[in-house]
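Only one protein chain is missing from this complex, and each of the others stays in its spot.
Moving on to chain A:
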C-alpha cells in the first residue's frame, strides 16, 4: 500500500485547496485505511472545505449531513414516508386487497426516504460523506453514528440489513463546542486544523482571486493575520479573508494603507460581532496596517 501524502497534496492544490502536510497525510491514510477522519479546529479554518475539496479530487459525490441538536435517526438515516403509506393503505383497502399484502407492499423501498447516512452507504462508487459539526448533535446520535461508521451497514427492521456497496470516505468536523466521546475519537483518524500561516493564506487568496495583484493580497493577509492575534470574540476565518479581499479589490483598492476610511468601512466583512467592530478602532487598524505596509 502506498501512503504518499505529497501526491494527494498536489491534487488538492490543483483542486483549489491548499492543505498542510499533516492534513494531507491524515487524508491519505483515511483513504488508504478506509477509516473516518475527524477534523477539529476553530470555526473558519476551512474544515468543511476539506470535505468538498476531497470530493472534487476523487471525482466522488459529496453527501453532507449537517448536525444540529436534536438530530435523530429519522433525519440522518432513514424514515418511512408515512403519508404515502397511509394513502396507499386506504387505496388498496378500497380495491379489496388483503391486509398482509398491503403490509408487504407499503414496507418496500418505494416508501423509504433515504437520509444522508443511508444514501452514503448505498452508492455504487464510494462518495465523500461529510458529517459537519458533529459536536452539535446529541450524544445519543454520536453512539448511533458509531455503529454506522464501524460496520457501514444500517438495519431497517421491516427490510433487513442494508450493507454498504462501497465504503464511503467519511470526514467529520467539530468546532469543539462539546467534548466528543472517546469511542468516536478512537474510531477515527485525527487531525487538528489551524489557521493557515501567512504564506499559505496568500496562496489561498491567489487561488480564489487569480487576477489580483500579489502585493495587495500580501497586505490583506498580513492585516488579517495580525488581526487574529488581537483579543477578539470571534476570529475572522479564511472565508472572511476571501470575502474581504473580494470587497477591497472590487472597490478598486490597490494598496491597503491608501484609504483608511474605506478599510474601516469594510471591516464588517471580517468582524461579525458588535464588540469586535468597536474594539478595532481606526487607531488599531492604523497600527495593524503600519506593520504590514
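The definition used in the following text is that a contact is a pair of C-beta atoms (placed from the backbone, for glycine too) under 8 Å apart; a residue touches a chain by one contact, two chains touch by 3 or more; residues count from 1.
Everything that follows uses one rule, which is that contacts and distances are computed from a predicted model.
Note on the omitted subunit: UniProt lists it as "VWA domain-containing protein", one of the names in "ABC transporter permease", "NADH-quinone oxidoreductase subunit H", "Phosphate import ATP-binding protein PstB" or "VWA domain-containing protein".
Only one residue in the set A:71, A:171 or A:191 touches the chain that does not appear here, and it is A:191. Only one of the listed residues, A:33, A:143, A:251 or A:268, touches the absent chain: A:33. Where chain A meets the omitted chain, the residues involved are 1-5, 21-22, 25-26, 28-30, 33, 35, 37-38, 40, 70, 74, 79-80, 82, 85-86, 89, 138, 175-179, 182, 185-186, 188-192.
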